[in-house]
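Every protein chain but one is kept in place in this view of the complex.
Chain lettering (A and B) follows the sequence in which the chains are written, and residue indices restart at 1 in each chain.
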Amino acid sequence: MGTEVNSILPLLAVMVSAAVVPILASSRSANVREAWTFVAAFGKVGIVLAMLPHVLRGDKLSFEIAPVFPGVSLAFRVDAMGELFALVSSFLWIVTSAYSIGYMRGLKEHGQTRYYSYFALAMSSTMGVAFSANLLTLYVFYELLSFATYPLVTHHQDEEGRSAGRRYLTYIVGGSIGLVLPAMLVCYGSSQTLDFTPGGILANSGLSRFELGLLLFMFVFGFAKAAIMPFHSWLPAAMVAPTPVSALLHAVAVVKVGVFSILRVLVGIMGFELLSGQALGGILILVASVTIVGASLVALCQDGLKKMLAYSTVGQLSYIVLGASLLSENGLSGGLIHIATHAFGKITLFFCAGAIYVATGKQNISELNGIGRRMPLTMASFLIASMSIIGVPPTAGFLSKWLLITASVDSGRLEGLFVLLLSSLLSAGYLIPVVYRAFFLPQPEGEPTSVVAEWRSPCSIAAMVTSFGCLLMFLSPGLLLGLARKAAELYLGV
Amino acid sequence: MDRILEVVIAKYNYWIYIVLMMIGLYGVIAKNNLVKKIVGMSIFQTAIILFFISMGMKKGATIPIIIHGQEASVMASDYINPLPHVLMLTAIVVAVSTLGVALALAVKIHKEFDTLEEDEILEKIRKS
Partner (left out) sequence: MTSHLPALVVTVPLLTAFAAFAAGWLRPKLCFPVGLTGLGITAISSIWLLAEVLEAGTVTYELGRWPAPWGIVYVVDRLNGVVLAAISLCAFIQWISSRASVKSQFSDRIGAFYGLELLFVTGVMGITVTGDAFNLYVLLEIASITAYALIAMGGGRAPLSSLNYVFMGTIGACFYLLGVGYLYIMTGSLNMADLASILQGMRSSQAILVAFVIIIVGVWLKMGFFPLHGWLPNAYTHAPWPATTLIAPLMTKVMAYVMMRLVLFLFGPEYSFGVLGLKDVVVWWASLAVVAGSVIALSQKDLKRMITCIILIEIAYMVGGTFLGNRSGTTGAIFHLVNDVFMTLCVFLAVSSLAFRQRELDMDTMEGLFSEMPFTMGALVTGALSIVGVPPTCGFFSKWLLLKGALEAGHYEFMVALILSSLVCLVLFFRVFEAAYFGHGERSHGHHRMREAPLGMVVPLLVVAIGIVALGLMSGEVISSIIEPALPRGVL
């Protein structure tokens, strides 16, 4: 199935942004600082791309950092799943950095050096999660990510930030130390390893259905970054962060790390065979469905634009969990591709929200009447991204939704089909009104009607780039599908 | 009843040390005056020293000093065990040093709080 090659590339990919931090922290000039951020971002994408040919061939690039326990070491192994996630997040870092410049400078935010430094650390940790060879390494980088993103969430250092930060840590670190750590120990105790293995490591562990179910729950809820209900409320609270943080971290990096970890556990630790053998897929589908529908309903009631997008994210994340819980190749592929398509779509929506805020100071949906006339390109991007989230062609979201629907039908899980269709409707319900207001309703009296100079705003340009990405992924999905197929091949032996 | 009396009389030394230890412990815990506590601590330590010394005792034995020139005909059961005595020399030094430090601390406390009664000191601390 391909060889394991020892290579320092994964380590480089992780470290390139961490290495830049001292330079960032000591830069006197803001432009030098930003330039180094870009250097690191492009470097990261470059290294990740360099690993792509190997991954597509089926080879795994691995690197051991340090042996720590018998049978477990801190190590990297790059496979198709990790490469897909890494590609998406590293590419989007470049775009987000451009966006951040526009946003932070436009609002004259304080503490920008700290912001860029911790952003770089957060990206290092994300890469670390993507390339982890085993559950322990994943846990290490998961924790590092939690603490690296805390200063970003609480950036404004005000009362709101304090309570948001508390909630953030309580759910995320509480979940990882309180639930994931014991679960990891039980797995290690039963099988003396924590490596991500096709078919999982618990097949001969002698654990009963109840115990396996309990483990499953501990992992799914313990990885609170995946925002499965009821441990989701940190996500809307974290919207007090500056928009680039919300965009990249809470639409892409942090939350995707959460679902990615769950996926790794489902395929590499527990294994689809074990789960279907013990009939645990159904419970997981139920949990995911509750989150999808619940979050979409709450999103319908929100007036704050970012809050609405946050609840939308909560719902969309569980698509990925739903896909995996169908325990099939299409389900897994659909979930993996959704990581990419949702990332692009959601980040575009957040970019637009931030662009609107920088240009006009508006944050609520009810204030957005007629904004389409002032910011046509931005709102057009919003429209494209909305279509992707809802899942209609010709946007990328249609791709993942189609795979998920096919998977549901194939495994006979019609409840999955129902949930997917219902949530598409609900998504339309909370996204289309925004577009409608923007383009078809007249502006309120006494407001400026000048067109905003979008081509000069990095915020709007970033939004346009990512929305173009949504279209591009639909028109040329070869790479995505290739990686997803490879991943399924690897872990499901298909 | 007879059995208990037998045991008490046979091991009367151990009972004395236990009583002394308890007196000392009582002093440290229950007394209010700091100097009395220190005295209690000293009694406790001394009881243990006595305990060690008594364990070296042998019936009908003499002090462990060997006359020069008669080493060949030495029988261990004629001499009491010198080792506990030696150990206790060290322990006495330790006890005395501890006593010295404790008394020095008491002097300092008195300078600070003007009293050596623990409850009054705690009252003063609580007020300040």
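What we mean here is this: a contact is a pair of C-beta atoms (placed from the backbone, for glycine too) under 8 Å apart; a residue touches a chain by one contact, two chains touch by 3 or more.
These numbers come from a predicted model, not from an experiment.
> Tell me the shown chains the invisible chain touches, ordered by label.
Touch partners of the hidden chain, whole complex considered, are A, B.
> Among A:Pro67, A:Pro230 or A:Pro394, which residue is in contact with the omitted chain in the full complex?
Once the missing chain is taken into account, the touching residue is A:Pro67.
> Check the options A:Leu169, A:Val392 or A:Val409 and report the residue that touches the missing chain.
Considering the complete complex, A:Leu169 is the one touching the chain left out.
> What does the interface between chain A and the hidden chain look like in terms of residue numbers?
Touching the missing chain: residues 65-70, 73-74, 110, 136, 139-140, 143-144, 147, 151, 154, 157-159, 161-162, 165-166, 169, 173-174, 177-178, 181-182, 185-186, 188-189.
> Residues on chain B that touch the omitted chain in the whole complex?
Chain B touches the missing chain through residues 25, 28, 34, 37, 41, 44-45, 48, 51-52, 55, 84, 87, 90-91, 94, 97-98, 101-102, 104-106, 108-109, 112-113, 121, 125.
The rule we apply is simple: only the chains that are shown with their structure count from here on.
> Approximately how many whole Å separate the CA-defined centres of chain A and chain B?
Their C-alpha centroids are separated by 70 Å.
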